[in-house]
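To start, the structure under review is shown below, and the notes come after it.
And now, subunit A:
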Amino acid sequence: MLLEVAELSVDLPTSGGVRRIVRSASFALDHGQTLGIVGESGSGKTMTALALMGLLPDGATTSGAILFEGRDLLKLNEAQMRDLRGDRVAMIFQEPMTALNPLHSIGRQIAEPLILHRGLSNAAAHAEAVRLLERVGLPDPVRRARAYPHQLSGGQRQRAMIAMALGCAPRLIIADEPTTALDVTVQAQILDLIADLGAQSDMALILVSHDLAVIAQNCERVLVMYGGMAMESGRTDDVLARPAHPYTKALLQARPRVGARRGERLQAIAGAAPSAGAMPKGCPFAGRCPLTIAACGEALPAPVMLGGDHMARCIRIDAAERAA
Partner candidate 1 sequence: MSEQQGGAPLLEIADLVKTYRLPRERLFGPRPQLRAVDGVSFRVTAGRSFGIVGESGSGKSTLARAAIALEWPTSGQARLMGSAMNLAPRAALRKMRAHMQMIFQDPYGSLDPRQTVARIVGEPLACLDGISRADGAARIAEALQAVGLSATDARKYPHEFSGGQRQRVAIARALITRPRLVVADEPVSALDVSIQAQVLNLMTDLQQQFGITYLLISHDLAVVEHICDEIAVMYRGRFVETGPSEILLASPAHPYTRALIDAAPKLQTARRRAPAPASDSPGPKTGCAYASRCAFAQSKCREEAPALRPLVDGRHVACHFPL
Partner candidate 2 sequence: MHHTLRVIVAASAAMLAFGALAAPKDSVTIGMVLEPPGLDPTAGAAAAIGEITHYNIFEGLTKINSDFTVTPLLAESWSLSPDSKTLTFKLRKDVHFQDGETFTSKDVKFSFERAAAADSTNKEKAFFASIEAIDASDPATVSLKFKQPSFDALYHLGMNTAVIVDPKNVAANATNPVGTGPYKLANWSKGSSITLEKWDGYRDAAKIAIKKATFRIISDPSAGVAALLAGDVDAFPRFQGVDSLAQFQSDPRFQVMVGGTEGKTILSINNKKKPLDDVRVRRAIAYAIDRKAIIDGAMSGLGTPIGSHLTPNDPGYVDLTGEYPHDPAKAKALLKEASVTTPLQLSLILPPPAYARKGGEIIAAQLAEVGIEAKIENVEWAQWLSGVYKEKNFDLTIISHVEPLDIGIYANPDYYFQYDNKDFRDIIAKLNAAPDLETYKKNMADAERKLADDSVNAFLFQLPNPTVADAKLNGLWKDAPIFANDLSAMSWK
């Protein structure tokens, strides 16, 4: 296994007290594999990704374990984490406009990790940056390398971000909503690019998105998060075909579909997601879930294995199956 996350919890101090943002998340990933983490805003998916990079906000505390290439990342000191970041693990962020330093040329920003981790000279790093830009499909890479972020379009900027992440040939790439800010057509191209490049060099990929469809089309495995908790996980095929958790089911049905009858009522989920400050003791979906019983609100539901590595955290899986 390249990566094994076990019972990861993240606590974040806020003005209203310490909040548990991620609750006992567990998942694993091998070389070359792709995992999608899907969830709505506030589900804890981004914090999970940042925990893997060791880039949680100041004051955050973690428990559990993150084994990467056999080492527990939570036990590494800052210097050791620094050596990993950008070299063994790389990250692509959501908004390429703000994620790039507006004052540095694209080439300089791509060259930076190469100089840092590979010890390349400035000139060599810059030449490599141009090669990387070419590899991510930017035409005229020499001039693009000289350009500043504001002179590129959104798609081009995201390609530059990918080039930056690829630079040191990391073993794991974490992409946090890499296409949310982009148009649909560009989104498809960027996702293709990430998938292709990952496959070429046997990199593992964690794709974080709010859009189940994006995950479905790009990841072998999926992890559905809600209220800081991993509700369901497993092979994408399994989860899509036989969603076990009421939340996953609701999510699949809530989306309007192309080709569906117009004006058809969508299966809406009532209410709104609980805020981190008002998280119930038990299942975070309790209350919004049509199958809620008193026990749902009392304790964190235990994971239920459903064959293979298909897992769901729900005490009413049986009822859910009946309902479906």
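Candidate entries met the following condition: all candidates are chains of the complex that A comes from, given by their letters.
Just so we're on the same page, a residue touches a chain if its C-beta (ideal position, glycine included) is under 8 Å from a C-beta of that chain, and two chains touch if they have at least 3 such contacts; residues count from 1.
The shown structure was predicted, so the numbers you read here are calculated from the model rather than taken from an experiment.
Novice: State which numbered option touches subunit A in this complex: 1 or 2.
Specialist: Contact with subunit A is made by candidate 1.
Novice: For subunit A, which residues count as touching candidate 1 in their complex?
Specialist: Interface residues on subunit A, with respect to candidate 1: 40-41, 137, 139, 153-156, 183-189, 191-192, 210-214, 216-218, 236-237, 240, 250-252, 254-260, 262-270, 272-273, 288.
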